[in-house]
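For this view, one protein chain was removed and the others were kept in their places.
And now, subunit A:
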Amino acid sequence: MRFMMIVKGTKDSEAGTMPSQELLEAMLRYNEELAKAGVLLAADGLHASSQGIRISYPEPGGKPKVMDGPFTEAKEIIAGYTLIEVKSREEAIEWAMRMPDPHGYGEGQIELRQIIDATDLTQNPDTLAMEASIREQIERRKT
């Protein structure tokens, strides 16, 4: 099963302040440890939300509204994520506990979310049939 370890944003990450050298090294070591255990799938840090764009649908059925960052409420903002593949929920928690405190100053917060298995979504026979017919149309148009 896959989990996403989500590192929440802080005032510093939102201000674009780079983490300390010490923290960077600790993170690097941690990612190496994940890789050496064969559980790391992907890991990335994100730019501050001031460079982000938000697309919302305020009217049901209406046009999407595009809004430039920054967005308020740092705790609701994602600063980075790490994707791991593990055997159990407990293993995911254990790995998350070993991640260095991502921000310090009492602001560090990591959220663990399980990734939905694609087969959960695709086992529905109606969805499968619809998909098959769409695919057929695309292939036919191609040739």
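As a convention for this text, a residue touches a chain if its C-beta (ideal position, glycine included) is under 8 Å from a C-beta of that chain, and two chains touch if they have at least 3 such contacts; residues count from 1.
FYI, contacts and distances are computed from a predicted model.
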Listed names "Cytochrome C oxidase subunit IV family protein", "Ger(X)C family germination protein", "Transketolase" or "RNA polymerase sigma factor", matching UniProt entry of the absent chain: "RNA polymerase sigma factor"
With respect to the chain omitted from the figure, which of A:37, A:53 or A:67 is a touching residue? A:37
Could you please point out the subunit A residues that touch the chain left off the display? 29, 32-33, 35-42, 83, 85-88, 90-91, 93-95, 118-119, 122-123, 125, 128, 131-132, 135, 138-139, 142-143
